[in-house]
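Here is the structure we will look at, set down as structure tokens.
For this depiction, one protein chain was excluded, whereas all remaining protein chains were kept in their positions.
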Amino acid sequence: MTIPAAWYLIVSALLFGIGATGVLVRRNALVMFMCIELMLNAANLALVTFARVLHDVGGQATVFFVLVVAAAEVTVGLGIVVAIFRKRHSAIVDDLHELQG
Amino acid sequence: MVYAAPWMLACALGGFVVLVAFGRRLGEPVAGWVATAAIAAAFVVAVVTWIGLLGHHNREITETLFDWLPIGSYQVKVALLIDPLSVTMCLFVTGVSALIHLYSIAYMHKERDFTKFFVYLNLFVFSMLLLVLADNLLLTFVGWEGVGVCSYWLVAFYFDRDSAASAGKKAFLYNRIGDVGMLVAMFVLFTHLHTLTYLGIAAGASTLTGTQVTLVAIALLFAAAGKSAQIPLFNWLPDAMEGPTPVSALIHAATMVTAGVYLLCRMSHLLVLTSSGRATIAVVGAATAFVAATIATAQSDIKKVLAFSTVSQIGFMVLAVGSGAYAAAIFLMVAHAFFKGLLFLGAGSVIHGLDGEQELSRMGGLRTVMAWTFATFVIGWLAIAGVPPFSGFFAKGDVLKGAWAYSKPLWAIGLVAALLTAYYMTRLFVLAFTGDPRFLKAVGGRPALATPHESPWVMRLPLVVLAACAALAGILGPALDRFLSPVFASTHLAPLSSASSDSLIAIDGVVAVVGLAIAWWLWRGRVQRPALTPQFLARAWYWDDAYDAVLGRPAERVARASAEVVDPLVIDGAVLGVATLARRAARQLRGLQNGYVRSYALLFAIGTALLLAYLLARTF
Partner (left out) sequence: MTGVLATARTVPDVLVFIASAAIILGGAVGVVASKNPVHSALNLIATLIGIALAFVEQQANFLAAVQIIVYAGAIVILFLFVIMFLGVDRNESIRLEPLSGQRPLAVGAVAVVTGGLIALMAAGGWYSGATSVIAPTDPSNDVGALGKVIFTSYLFAFEATALLLIIAVVGAVLLARRPPASLDAVPRADEHAVAAGEELT
């Protein structure tokens, strides 16, 4: 309650950075997905922080919706990974590079 | 009555339009009669205008037809200046043109493009009248260009002949080169005087500086050299003999080639202000008269002799202009129109009668076969040689008197040129009309001509009329001088005493007879005299070859370099290079699409980083 917003925002930024690094560096599709979840959570943390300091429950409502969308996204995303894995028997994204110039 | 002048233009233009629209349907010979009638009507209007001017109190009438070009605050109008000079020019232009139109009806009989010929001729007369009647330089320039382009069309009339097409091109190009001079003169005059009308220029000429006036004078001389075939732009006129003979008679003897002299005379108020300009003009005239006369002595084609003769006679006119004897120049112009027109039409009659033969060495003895042509040709010959009492004697005499008053050396050159004139014209006459009828023999691929025929009356009538004019025009001298003098600026030359005037006249007559006698004695009975016709003269002092070597070949080399090097390598290279560059760039850029999702994500990250870097830079 008395923690300055700045501290939480820094944590949020760092979490976002780590998640971004993970997306760029890891080659397993599922791990990449998890890193995306990290980024989403960083955003959620920032939103809740702002809701607290600005006394606006809109921030919390936004987090609520982000949660719902993340769930839907994971559902569909993992469905796609499963469908691709059935053909290729590999979850490494680097093996999918036919659409090239 | 004096305001009837625009009808002259309307008649000629009307003839042109009618022939363009209906000529094909009218066909031969009706189209020819229509054209002749149009020009004859123009002549009648010219006479009416002249009578009107005589009775008018003011001898400088500007008749405005309509406003034309606004240039800033200045308005160029289409207006006619009706004064003694323009009326004199109109009279002999329409008169001689009408006669030549009549002549052409028979000369161009059975030609493939009979109607087209008359279309061009009428347009030519319209342009020439516009040139002469205009009251400002810009409108004159319109007529100037008009006669130039008609000359091109008419010289290249037999366009399927390579030599004719080239000659037409040559005529037009030389004219165009001269036009640069006219444009420069117009620019200078407009910049400093803010007017292009002749009356305005005459009024304001004294406000120009000496260098400006001299520049304008030299520029106009250059333009006149192009149009009137003087040194250094005379080479096109001999080649222009490729056109049909009536064209040579009309355009290249009587009218177009006199346009340059007319322009210089119009600018007399400017010329009196520049002694160096006048000196240059006089020297150019004298030099041209002499050089062209020497070349004419060595030519073997009847039309080429007459062509160089024209160059030489116009040289006399230019000499007169430079000497300040403007009225004498116009007098010689009128007389020259008569006798040179006559000589060309006579030559045309000979060529027509001999089925196209133009070489003097294959003529001879035509006196008995073509009596009318012979008789009129005699008059023309004597007139141009300067034998009294024909017109040439008086006209050339006036010119030489003016030259004597201006500069004795130039007078001497002029006298030598007059001697040569008598010589080469007599040579031509002797070879063509006297001696054995060489045309009876088959020579060099051409079969013998059994019956050369005299021309039909339609061709003989103009010959007779012109012969009468050439014979009698000498009377006009003093009257013409009185009529024209108010137009020109006075030159403050001391008038000749009657004693010196008489002795000059006597010298002229003697010189003419001497030249005639020498030629008669040398060429009677002889066809070839190689010693008297050296290659140097026959090839026109190698002038054409010099131009070819100095200007023609380098220009061709540049053109070839442009076509073979610049165009394919530089220009096409640049254009194709752009395409190649695009292709190569695209190939490089294609590398970005390597199909890996992670590298696309990396590009996202890099883009975001750049954006944030920009925002950071802006904040700090």
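In this document, chain identifiers A and B correspond to the written order of the chains, with residue numbering beginning at 1 in each.
Rule of thumb we're sticking to: contacts are C-beta pairs under 8 Å (C-beta built on N, C-alpha and C of every residue); 3 or more make two chains touch, one makes a residue touch a chain.
Computed from a predicted structure; not experimentally measured.
In the full complex, chain B touches the omitted chain through residues 594, 596, 598-599, 602, 605-606, 608-609, 612-613, 615-616, 619-620. Annotation for chain A: contacts to the undisplayed chain at residues 1-11, 13-22, 24-28, 30-31, 33-35, 37-38, 41, 44-45, 48-58, 60-61, 63-65, 67-76, 78-83, 85-87, 91-92, 94, 98, 101.
Note that only the chains that are shown with their structure count from here on.
Taking each chain's centre as the average of its CA atoms, chain A and chain B sit 92 Å apart.
Remark: chain A residues 20, 23-24, 27, 93-94, 96-101 touch chain B in the complex. Residues of chain B touching chain A in their complex: 590-598, 601-602, 605.
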